[in-house]
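To keep things clear, I will list the structure first and then write my remarks on it.
One protein chain is absent from this view; the other protein chains keep their places.
All chains are identified by letter, namely A and B, in their written order; residue positions are counted from 1 within each chain.
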Amino acid sequence: MALKSNNTDLTIDQFENFTLNLDNQTNNEAPTQPPPDFGNDAAWILTSTFIIFTMQSGFGLLESGAVSMKNETNIMVKNVVDVVLGGITYWLFGYALSFGESEWTTPFCGWGSFALNPGEEAMGEVYTKFFFQLSFATTATTIVSGAVAERFNFVAYVLFSTINTVIYCIPAGWLWGNHGFLRKLGVVDIAGSCGVHVCGGSSALVAARMVGPRLGRYDQGESPLPMGSPTNAILGMFMLWWGWLGFNCGSTYGISGPLWKYAARTAVTTLLSSIGAGLIGMGVSWYKNHRLEIGDVVNSVLGGLVSVTAGCALYTTWEALAVGTVGGLIAVMAMPMFDKLHIDDPVGATSVHGLCGIWAMLAIGLFVKADMLLRMTRDKAGLFRGGGFYLLGVQALSCLCVSVWSMFSTFIILTVIDKFFISIRMSEWEELVGADFAEHGIRRRNIGVSRAVSVLGLQHHGYDYSDIAPMGDNPCHQKVLSEMKALSRRGSTVSKAVAQVTDNKAKKIKLPSINFDCLFFGRKKKRPKSTNKIHVVPLQSQEGFGIWE
Amino acid sequence: MALKSNNTDLTIDQFENFTLNLDNQTNNEAPTQPPPDFGNDAAWILTSTFIIFTMQSGFGLLESGAVSMKNETNIMVKNVVDVVLGGITYWLFGYALSFGESEWTTPFCGWGSFALNPGEEAMGEVYTKFFFQLSFATTATTIVSGAVAERFNFVAYVLFSTINTVIYCIPAGWLWGNHGFLRKLGVVDIAGSCGVHVCGGSSALVAARMVGPRLGRYDQGESPLPMGSPTNAILGMFMLWWGWLGFNCGSTYGISGPLWKYAARTAVTTLLSSIGAGLIGMGVSWYKNHRLEIGDVVNSVLGGLVSVTAGCALYTTWEALAVGTVGGLIAVMAMPMFDKLHIDDPVGATSVHGLCGIWAMLAIGLFVKADMLLRMTRDKAGLFRGGGFYLLGVQALSCLCVSVWSMFSTFIILTVIDKFFISIRMSEWEELVGADFAEHGIRRRNIGVSRAVSVLGLQHHGYDYSDIAPMGDNPCHQKVLSEMKALSRRGSTVSKAVAQVTDNKAKKIKLPSINFDCLFFGRKKKRPKSTNKIHVVPLQSQEGFGIWE
Partner (left out) sequence: MALKSNNTDLTIDQFENFTLNLDNQTNNEAPTQPPPDFGNDAAWILTSTFIIFTMQSGFGLLESGAVSMKNETNIMVKNVVDVVLGGITYWLFGYALSFGESEWTTPFCGWGSFALNPGEEAMGEVYTKFFFQLSFATTATTIVSGAVAERFNFVAYVLFSTINTVIYCIPAGWLWGNHGFLRKLGVVDIAGSCGVHVCGGSSALVAARMVGPRLGRYDQGESPLPMGSPTNAILGMFMLWWGWLGFNCGSTYGISGPLWKYAARTAVTTLLSSIGAGLIGMGVSWYKNHRLEIGDVVNSVLGGLVSVTAGCALYTTWEALAVGTVGGLIAVMAMPMFDKLHIDDPVGATSVHGLCGIWAMLAIGLFVKADMLLRMTRDKAGLFRGGGFYLLGVQALSCLCVSVWSMFSTFIILTVIDKFFISIRMSEWEELVGADFAEHGIRRRNIGVSRAVSVLGLQHHGYDYSDIAPMGDNPCHQKVLSEMKALSRRGSTVSKAVAQVTDNKAKKIKLPSINFDCLFFGRKKKRPKSTNKIHVVPLQSQEGFGIWE
């Protein structure tokens, strides 16, 4: 196929005979400015990032499905907080510390572009990069929320989430910033196994350890507590699964030139790794329990995804499968180990993100061949590929640096919050009635919330919780129905009884006149008429009716 | 980097030295026909629209999570109806009234392309535009469904949804059609703050006012009723959040030339605006209640998204943050105000879409700089940018025209439906038992549905509702278990008892022979054998077993 111009008779063989003249690039006068056709690359990056943003919902659903129901909504809100506060701080100083390129930038910390606001010339590249990196940052901060679920004070979490950005941004600069010392050493972490997952997992470990296990968690053994909504947990996993495709494939950072080939390979290796991990995870779960524990299924698949993330664009299919299988095994084996140590991590974040992230980095140092086309590995190869220990060493060093940094800074931040601002742990009252009730005024039924309130009292910290109506119900309707029954006005129609027991009619007269009321042409609101009589019919409980709910 | 041809020795520096020769475009012989590489733009628009379609699920979940459980599914169905009926009418006449370009087109109404069916030459551009605009139209019509939830008659809603398209399409033509008088005045509404949200919000206000508040809504004060599923509401918000990225970024209507730069900026401003809004919304909620109300969190974020939609591609980061913060404040402050006026809007659609939409339009008239590259503002600037009152005036005029049109036409349509076809309000019976039960035969447990049925009777409008089994349960199994218990055949195996109490075996003999039955080779269906004995074991209620559910 060829492109032929009718005007100039110039024929271009649709670029198939063009070679990439890379030499020109180095001595080009404007090497930092991407060429105008970055548009296609930007479209790829933006589309991938749209898909990455679905992961926030995935994390929310997975975490909220995995904890007990009385904390379900609270952890969804924490994920909202991660976007809102993580987003504002990433814009204010996170991006600056990761990718800032002012004169103050050192190999250990970027500086510049605080409160990013690029001009019209640069905005395309800068905004694309910022948007993509922001989606990484909010993902990293959300990992911690699962590990400390069900007992971390909400206000303390909000404070932590605000500062947390700094924990992520410094090592992101080491790995991916032009200034980064790890990058200069040649570390390979394509889509963030170290930058996102080791970082988040280490942070999660320290936070879970510091806040302590849930009340009575290990009084009855170390087996996992029942999930609040396993269906939501699996749905969340599916969302993470599809979002991860955007996460890894988008990390080629474009589709121009040979980049699209790497994107295609990434899609397949990402899937195959998770498939290998799911296989081993289900096998282990079946072997141990003679049934498939949802936690094992979910966490093995996620473990496989984390494990392939660092080298996703470089593996062959067999390597991806092997890397994922080991990752899945790590995820499901490590969770009970942490429980043995009485480190209570309700969603297994430390195992899935922390340990599998480390494995992901080391696997590159072991298996990866030198990538000739994009030179992603800087001509280095893994240990088993004859590359010696250099790459493996750099990968291990990166894990060490990032995890020590994350653990240390998390410890400092939480200590400061706990000592000087607010206890990082909920009070026992809050923990026993659940964060949904205490922090958001949500009272679920049939899961022990009312029982807890009944034992512990309706007052807490001086606030009165007695006006919180049960969820899902319409208290106004309950009142109407109660009064209708009390009147026992058999023979009266429903409409008449409703008019009598509600003061809707009176209300309508008192309705304040508002500016567009003239539009109504003095129309009287028509009440639909019903000729149905009231029948108080206590049916037999067998059919479910008549049980006075 | 440069592209070098091996054949012709021609080197192209990958377009970086090409400038856009815009003069050629104006005196081109076919200016309306997009160049062949519209394919890339179309791919961007189509992909964005795929993501926009996820917003329908988002609206459905948000609305169904926000109302009481007994109306949860009904409002999901209303969202399906919006796609189905809104889609068919948009195809039949909606697109024609918005973008039709026949000789009958006036500045106030398009005409032409009814029941769109383009030929093969034009189909690419036309279908792309239609698909994109259709996703806008179904979004606009769905806004109303939340505001009238829990008491609007389902059949009346179906009728309204059918005609509703006309309410949206006329002002869409004013704003975006080549004929539109507002467009000719130079209005700026990039992704529909006025066309979608002011329009939908105004419609919602009138509809909510006309249908009246829910039964007994304000008898016990004006605080919001408990949500049926706050987790679903937040999940819906997340879906809207990610869908909004497609909505706004897709509104650049391509990525070619400099368009991708605007898409990248749009992504960042959209996020930052929602972040600012979320911050202020959470702050206000905490200040007022000492807890985070889910409604405040959700609606402030959405208010921020609506507020940035009109000018998403034009703002700087600081402006986006400011616009969003004001928008979030409007959203959370206006909701209780409407409740004070006893206008019952269960999801806050009027505040979030109507008021924030107006703010979005005015903000452009205040803050926006003249956009030199794409000339989106037609060289006009906002009041604070030295552009005087012209742009602000046009923006305000647009809001006025669109909201008056929407309110007036909604009023007319609902009046006609109510007077001549069917009451727009559910009967009290339906409202008290809930639309899920009355309209879809869904009987939930433990939320008062059975109680309502017990008081009000099983008959309604001559229909008998006694055969509706409780949700989630398997009534066949319940019957089997009841009979097994009654027999008390201790010592009998489960299999034998099952065979006795069900007529499965008899059924199997009577099974009609169907065409592929020969494939079964006369195989007898094997019943799996179980040696388990029946044990009726009423366990202690402490452990949850033995409670005869």
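FYI, a contact is a pair of C-beta atoms (placed from the backbone, for glycine too) under 8 Å apart; a residue touches a chain by one contact, two chains touch by 3 or more.
Everything quoted here is computed from the prediction, not taken from an experiment.
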Legend entry - Candidate in contact with the missing chain, chosen from A:Val166, A:Leu185 or A:Ala264: A:Ala264
Inset, instruction - Tell me which residue among B:Thr415, B:Gln459 or B:Thr502 touches the hidden chain in the full complex. - result: B:Thr502
Legend entry - From A:Val77, A:Ile294, A:Val332 or A:Val494, residue that would touch the chain that is not displayed: A:Ile294
Legend entry - Missing-chain contacts mapped onto subunit A: 1-7, 11-16, 18, 40, 43-44, 47, 51, 68-70, 150, 153, 205-206, 209-210, 212-220, 223, 225-231, 234-235, 237-239, 241-242, 245-246, 249, 255-261, 263-265, 267-268, 271-272, 274-276, 278-279, 282, 289-294, 297, 301, 316-318, 341-343, 372-373, 407-408, 411, 415, 418, 423, 425-429, 431-432, 443, 445-461, 469-470, 482
Inset, instruction - Over the whole complex, note the residues of subunit B touching the chain we left out. - result: 12-13, 15, 17-22, 24-25, 28, 35-40, 42-43, 46-47, 49-50, 53-54, 56-57, 60-61, 64, 72-73, 76-77, 79-81, 83-85, 87-88, 91, 115-117, 120, 123-125, 127-128, 130-131, 134, 154, 232, 257, 436, 438-443, 445-446, 463, 467-481, 484-485, 494-495, 498, 501-504, 507-508, 510-512, 514, 516, 519-520, 523, 525-530, 532-539, 542, 544-549
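In this text, only the chains that are shown with their structure count from here on.
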Inset, instruction - List the centre-to-centre spacing of subunit A and subunit B in whole Å, with centres computed as mean CA coordinates. - result: 23
